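Sharing a structure with you now.
Of the protein chains in this complex, all but one are displayed in their positions.
For chain A:
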């Protein structure tokens, strides 16, 4: 696990999501990256259902195939918990207080590539049955301090993203000299998932 950057890849009018993914895949493979299977990141949202809890509280339960036995829980105020998968059972015990939001399951699913010390994942984001867009995750695996490797990560991303190079994610901006953890990656995915939920439908 190293420093990770998750960014949205735009889908232009002239291409479908699938065609854009194929184009990105070709660019990554031209660099010499090797397909190493598939990946999935998912998120289910629970909403508070009792008035004792101030306003509406949201609890997001997330999974990542890189840590398949782990459940990440992040609230709308940024509190988080890393737990085993029994946390879902505990949330079910709170059903009088927290209920799953209907059709709020979001996932990013796609192929995983390795190129030396870099991992690249190109995922199609869907909310329920609806495709919403593309998220690209790039990881530089040997380093866990953002300030030590951001330039290198940036240069690598530019080699296949060109002018779509993202700026540093806000999650990483806040802790450039602290070790990153898998939660930081999930925070980035959550931010994008929330944007997809708010934004217009994909194609």
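By definition in this document, a residue touches a chain if its C-beta (ideal position, glycine included) is under 8 Å from a C-beta of that chain, and two chains touch if they have at least 3 such contacts; residues count from 1.
Heads up, the rule we're going with is that contacts and distances are computed from a predicted model.
Candidate names were "Mediator of RNA polymerase II transcription subunit 18", "NADH dehydrogenase [ubiquinone] 1 alpha subcomplex subunit 13", "mRNA export factor MEX67" or "Globin domain-containing protein", and the UniProt protein name of the unshown chain is "Mediator of RNA polymerase II transcription subunit 18".
Of the candidate positions A:11, A:33, A:59 or A:187, contact with the hidden chain is made by A:59.
As for the chain not pictured, it touches chain A at residues 1, 36-40, 42, 44, 48, 50-53, 57, 59, 61, 63-70, 73, 75, 77, 79-90, 92-94, 96-98, 105, 109, 112, 181-182.
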